[in-house]
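Have a look at the structure that comes next, please.
One chain of protein is taken out of this complex; the other chains stay put.
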């Protein structure tokens, strides 16, 4: 049946920051799998758990067959007990392990908020820095095929509110592997959110393990008229919008935030210094989310450069609907970005 | 022993929007109790539950002896099972009851996020409006006496991110009762967050049941130099700051948001049209919280009026510390508001 | 368990309900590849008798909460077929107006209160409805269906504890099909007898064989009589086999994760076939009646798909319409 395959096979044009490198093109999920594989090989304290990580479909390919390589003690399926298992991961991290806990959907993290927010994020602080919690929690934003309100949320806006967490949202295969390495190496709880529509996108991925520092955004496209700060899958939509806008003479700069905690404020402010205009594009509700934070940050620290209102392109005030026609109305994309740009440029 | 009493007895000058009314001055907690009492009397579908609602201290006085009046079937203590009990409250609401579920601290709501976010907030939408969830969830922000990171959070920033919820944060006894009535009467899940330092503040409270519409802010003080949008207890701090600033010739306008979902955008924009300057003061982390949303909203819809950067006064990037000296450094107050005003006015 | 304990009308009705669920599932599966149902489906093939026998013991007003694998619960409780098929087609005429999709079926007119696609999510909701019934003294009971994996969620335990303390009229129905997606129960639970958990909260428990309609009916009846008696909750574990993959049509990967002895044992025992033979042997049904029943069902299913296909889609400008109640 189509739905799982449908989305995974969805091959939209991704983009590749090393387009000139001919060899070693991997998809996002291949890059993730490679990163996990190499991390497991490198450090015996790393282990991978989650519902279905050892099953034949292997979490959209991210974990496929890793249990065969590393044994079922280091790569294992879990009962349906998200809060308990998160606490167990935290406990093991306190004792020196480096757990990677995978979830199909961010929606399921709502069952584990007590352990994430009240425990993982606070354990270092509460005890004066004596313990650390090197834990990576992953989840994949679902989209499409009528998965509806309880299976399509992003929810990273919630995590961005909590001190002590890292929040990572890669948009390319290259970044996925590099940020994964940095996340596993970090001594703090990392929420690592992926977007399912990125999984078949491919780009150059070096074979060796490498790390992209948390807190460094990247300029995906240079331009002088307007800055778009885009998160996760919205980078793709922004790139497409920029191409369309180029035809009409708009010169768009695109910043991929890559991580939201820490947020690379400097790269954003530097860009706005030049363009004087900001659009924030997110895969989540705008209200009190990541796009609100980025906008508010600029409305304070970058106010002097701003020539026009800051626009947010993100989810409207609705839950994710089941019906595909309503999904079309729900999800913002190229058109919304294009019209927002036209609203504030010229 | 001091700590509970200490905070409850803390009588700081509140303020009273009907200062001329001599009689019927009630404290915030008396007003809440009266509102619950009258709501229980008015509608047999209303019931009150929560850990300790029937105990001798009665939730800081809010529920004291209500179980004696209405019986232990309508006012009852619960096991420690926050997620389960929230779901139970939601289920009963679906069946036509109007539960009021009280918690000592917002921190404990983290255990119930699945039922709040995935269920209560979505139930109406997911089923095309056929069911409603008239539920009020209350929690009291703790502050002071070394309660530390897991017992002092506000966390309303999280709830503001979720469509389908109401979010209510009263700052006066008068509003407490009126907003409580509106919350119980509302057909949607309402998160009702109180600040413990407001409980002994008193103001005029009419005897009869009355309702303050959700989504209507109020101007607490008129001024022309700068707009301060203040949330919950920060209204008190802002009023004090305004008095101090007045001495130096600053004319401050203060808006009490009263509810964050819905947010009264109009009253804020109207004020900024006049002052051209905005400070948002919150009892929560600034990052991706309510203050970010209000700021981002104005940076879009009110940009043309803005003369200066938008400042946020709220919690820094730290957990709430245990030690009182660190608490002093942690909590923003009058001084921070004063200096923010001075930064952007003149 | 003895067939003579059940009256003829009930036996026939059970046959028709089970056959109807079966046929609806098979039709959905058959057409699913056409991509007109753009919503995940979790078929209950193999598990039909559980929903049917439980609901046969309920009144129309009694409450039911369902889960992601909810087609059978919806139909057994009397949910409107047209509205269900339309929902699978994401149409405005769907039971959730196209907002919910396959995992969010509802029909309040027959007490089908909705379903959560969060595993275990419906459990406390059902307890809450039972609490409401206890307050209102309306004599109704509340039932929640959930899987073996849902029993691993803490919220089940919290819900059972509260239901037990307050003696609420709720029946917990655990459909143990041994799997959670690809994962077998034994990798997730040491004590595979799930009824051990409710016992720990003082809740009376029952076990039924979901392949055996008579057994499932009589055990359900006992459990429901207890709940209706006002003595508090009960719990029934019904075993059955998930004939297909977790979601969608077929089970492409079945050789990669099924336990083969288990597969043989369970797949060789079709609840519907077994029941049909039993009814024929006991002269409750004749081949002719069976034909009549089944062809009526086919007609009804055809109509439902026609209805769904002809129904309008939701309007884009009504995206936010049902956000607030």
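All chains are identified by letter, namely A, B and C, in their written order; residue positions are counted from 1 within each chain.
Quick note on the criterion: contacts are C-beta pairs under 8 Å (C-beta built on N, C-alpha and C of every residue); 3 or more make two chains touch, one makes a residue touch a chain.
Everything numeric here is computed off the predicted structure, so don't read it as measured data.
S.K.: Report, in label order, the displayed chains that the undisplayed chain touches.
M.R.: A, B, C
S.K.: Which one, C:12, C:164, C:269 or C:284, makes contact with the chain that was left out?
M.R.: Of the candidates C:12, C:164, C:269 or C:284, C:164 is in touch with the missing chain.
S.K.: Have a look at A:33, A:67, A:119 or A:312 and name the one touching the chain we're not showing.
M.R.: The one listed residue touching the chain not shown is A:119.
S.K.: Going by the contact rule already stated, which one of C:39, C:96 or C:189 would touch the omitted chain in the full complex?
M.R.: C:189
S.K.: Return the single residue from C:152, C:209 or C:276 that touches the missing chain.
M.R.: C:152
S.K.: Looking at the whole complex, which of B:103, B:122, B:151 or B:221 touches the chain that is not displayed?
M.R.: B:151
S.K.: Which subunit A residues touch the hidden chain?
M.R.: 47, 73-74, 78-79, 81, 83-97, 114-115, 118-119, 123-134, 163-164, 187-188
S.K.: Considering the whole complex, not just the chains shown, which residues of subunit B touch the missing one?
M.R.: Per the touch rule, subunit B residues meeting the hidden chain are 1-4, 51-52, 55-57, 77-84, 107-108, 111, 145-151, 316-319, 321-326, 328-330.
S.K.: Spell out, residue by residue, where the missing chain touches subunit C.
M.R.: On the side of subunit C, residues 152-158, 161, 164-165, 187-191, 196-197, 199-202 touch the unshown chain.
The working rule: only the chains that are shown with their structure count from here on.
S.K.: Greatest Cα-centroid separation from subunit C: which chain?
M.R.: With centres defined by C-alpha atoms, farthest from subunit C sits B.
S.K.: Hey, how far is the Cα centre of subunit B from the one of subunit C, in Å?
M.R.: Centre-to-centre distance between subunit B and subunit C: 42 Å.
S.K.: Measure off the straight-line distance from the CA centroid of subunit A to the CA centroid of subunit B, and report it in whole Å.
M.R.: The computed centroid separation for subunit A versus subunit B comes out at 32 Å.
S.K.: Could you work out how far the Cα centre of subunit A sits from that of subunit C, in whole Å?
M.R.: 36
S.K.: Going by the contact rule already set, what residues in subunit B reach two or more other chains?
M.R.: Each of 83, 114, 118, 125-126, 163-164 in subunit B touches at least two other chains.
S.K.: If a residue has to touch 2 or more other chains to count, which residues of subunit C qualify?
M.R.: Residues 96, 98-100, 104, 116, 118, 121, 154, 323.
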